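There's a structure below that I have some questions on.
A single protein chain has been removed from this complex, and every other one stays in its place.
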Amino acid sequence: MQGQSNFKYEGQKLASWYFTVAMILFGAQLLLGLVAAIQFIYPSFLYGILDFSIARMIHINALVVWMVYAMIGAVYYLLPDETGIEVVGIGIAKLLFWILTLAVTVVVLVFIFIQVGAADIKTIWFITEGREYLEAPRWADIGIVVVVLGFLANTFLTAIKGRRTGIMTVILSDMIALAGLYLAGMFFTDNISMDQYWWWWVIHLWVEATWEVMVGALAAYALIRVVGANRKVVEMWLWIEVAMLFGSGILGLGHHYFWIGTPEYWWEIGALFSALEPLPLVGMFVHVLYDWGKENGFKEKAGEDTSSNNTPALLWLVSNGFGNFLGAGVWGFFHTLPQVNIYTHGTQFTAAHGHLAFFGAYATILIAMFYMAVQGKYGIKKLRATFASKMAIFLITFGVVGMGVALTIAGYEQVLIARAQLGATWDAFFIAQNQTWMAQAMDWRLIMGVVTTVGFFYLVKDLLSISKNPKNVY
Amino acid sequence: MAEKKVSVWSDNRFWQRSATWVTGFASLLLIWLTFDTMGQITMGNQKDINNHITKRVPSATVINYKVEYKMNQRRGHEVPVIGGDDGKGDSLFKVKENFFGRDNYSQKEADALLHLGKLASQAKNCMDCHTLLGNGAYYAPDLTKAWLDPAWQKGGTMQAMTGKSTKEEAMAEFLQNPGKYPTHARMMPNLGITQKEAVGLVAFLKHMATIDTNGFPRGFGKIKEGVVYARSK
Amino acid sequence: MIEPLYIRPVIAINDFLPIFVSAAFILIFGLFYAGIVTMIKMKKMKKVYYILAYFFWGLQIYCTYFLTMTIHSQPFTVKAMIVAMIAYLSVPHIYFYLITKSEQRYEN
Partner (left out) sequence: MFEAFTDVNHSFFGLLNQGPLTLTIFLHTVIVLPMFWIYFQEKKRLQNKR
């Protein structure tokens, strides 16, 4: 994002740096995802050079890291806006950005060029921890914790000095939880059940609790900025959402404890609490829809222009309402009950849910934040969707939903053949992989992955050029 | 004094306090549950085996024993059976079985093997192709009960392919030279696994098969003859 | 012999598709129900459509019943699920009660 900057605060400029790296990592995620998708169809593709395990590892790590970058960026973006003052210690904040980015680069290079190590604790420290999503070596873990502590200190000191808002209170307490939980994933144990138990503390309590609350807070901010909703009402809803998200999400953790060696009582806790998890998502959906309609009604009455001041951001916000409900809600719910989950656990169903939920719940709202940053950077009063904005949202959404559907079909076939009929053995796995339904689902997944990537390029083009098109800027 | 009409439901403070309460209390419950679960999934030791105490995660020394996966009437699902069963599906902890030619690994030796195997499983990124306890990637087979997989038993395709006469040797051989034994177009890459690491990994796999996973995967290995090989490429 | 408290009965092969579909539709019909109520409250739809909203809620109950039966839940669980669905009937109404209250308080 080059050109004349109109940011009122240095914190917002820093936010745009975070957003830029987030977009680059988003691109890396798609690229490595394509490699892994090709390997499902042509297993010899890059075999021995960049094996599936490595491609897939970078695919999911890039995903997590770009979202964390975009979330930190989002916090830096709304922090001065909410508190009314510049970020305290902006110099340190910028330094931390460079340290973090350097660390991420080193980790990725090690992943690509060194890949695996000997069965030695040194590998865990310097090459990879080898635990899905948490592969970053331990030195990087510690580095991340230090950087995040600096980030927290910055935001806290700023929030204390400036204006206190409900949104800021939610974000700050959420960030502490988010950072603290990361510590649960930083030790080594020989006991794989124990390992998985704590691993889920990081993964689940991030993705299904603290990240969702973050989304709630960002959506609240966006509703105030983009739609013009009343702050008091929005903040009241935010608190209700926090209660519902944490109330269901924290003990909903139980749905990961059905089969990893943990006691049977988790069946009931996991099933019933996670069955409630979609409820706040319905609430968020209704809330966004209603506020949008209501504010439009006010404008209509006053005879004002009813179009939003940032159409692309609004479109992504609305797709967040749908996507969160569909990806996290529907796709999560239909395999969450233990009676069903014993067959679906560890199949492509999970992959389908993962793709749809990460996109619907998180990617959408973070992209909306990118558009808000573009608007802020160039001081644009009204930002209208261009052809590229529309293509981006259409192709990315269509592509991800397509991948989700393809993987769901693959998962269904796997459940029937590898699990229910043949009993989950080595042979059962490959028999299921060889079926036409599986093979074609994998073809469609790749095609839809390409569609998503094309959409991504439209998104990049749009973010870089939307401000320069006088037709779309008022 | 007449009751004043107030709306608590639209009060920000009420919802803020409720959210704080719900979050805090749910977290406390989770911490309590975690302590309870920790107690139940702590790894056992040889003393438990000697005293016939069933642990959810048994001692590393289970590598000295015969391991099966059987229906347990009381539990209502399949459970790992260590050292033979007592007729009701519970472990007897009696029947031994050689593991790389020995059945007398001491606690210390077995712990060291398991430690090496677990480290290797992370250093080689197993979870980014396979699933362990159902978690991981979906590119290669689930390894939760891999030790009990028919393909690795006597007469199984995988054991026959490696030309070894026991499943632990067959598994170790495969792990060291996966490229030599293609079972599918999707081959396991050569990860530089050494002889020692391979033994550790096999111990890790055998131990993992003895973890009580509440009946997951259901009906493991209940493949009807003939169906299995008919469609493999 | 002690009867097992929790049995995970084997699900019939032909039941898997209906299970996944009905589980998905519990939420989708639930969203339709909540969505239509929202549209009516926003005055984008006429009040007549409440009939349609409650019809979707009815379908949702049916899907829940169907799902709990096909996964062989215990009779008590089935009943509790139906009670939960009846509670869901009030959810959008509670929502809009809160919205009206908060608007009265903060916007007028």
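Should a chain be cited, it is by its letter among A, B and C, assigned in written order, with residues numbered from 1 in that chain.
We adopt the following convention: a residue touches a chain if its C-beta (ideal position, glycine included) is under 8 Å from a C-beta of that chain, and two chains touch if they have at least 3 such contacts.
All values reported here derive from a predicted model rather than from experimental measurement.
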item: Left-out chain, listing which of the shown chains it touches; value: A, B, C
item: Options A:L272, A:L315, A:L383 or A:I466, residue touching the unrepresented chain; value: A:L272
item: Per the touch definition above, residue among A:L96, A:L251 or A:L422 touching the missing chain; value: A:L251
item: Residues of chain A in contact with the chain not shown; value: 247, 251, 263-265, 268-269, 271-273
item: Contacts of chain C with the absent chain, listed as residue ranges; value: 2-6, 73-74, 76-77, 80
item: Residue ranges of chain B at the interface with the undisplayed chain; value: 3-4, 6-8, 11, 13-14, 17-18, 21-22, 25-26, 29, 33, 36, 39-40, 54-56, 74-76, 212
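Note that in this section only the chains that are shown with their structure count from here on.
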item: Chain-level touch network, classified as line, ring, star, complete or other; value: complete
item: Cα-centroid distance, chain A relative to chain B, in whole angstrom; value: 29
item: Chain C: positions in contact with at least two other chains; value: 6, 8, 98, 102, 105-106
item: Set of chain B residues in contact with two or more other chains; value: 10, 215, 218-219
item: Residues on chain B engaged by chain C in the complex (per definition of touch); value: 7, 9-10, 73-77, 215, 218-219
item: Chain A-touching residues of chain B, taken from the complex the two chains share; value: 10-12, 15-16, 18-19, 22-23, 26-27, 29-30, 33-34, 36-38, 40-43, 56-57, 60, 111, 114-129, 131-142, 145-146, 149-152, 157-158, 183-187, 189-192, 194, 197, 200, 204, 208, 211-223, 227-229, 231-233
item: Sites on chain C touched by chain A in the complex; value: 6, 8-9, 11, 13, 16-17, 19-20, 23-24, 26-28, 30-31, 34-35, 38, 41-44, 71-73, 91-92, 95, 98-99, 102-103, 105-107
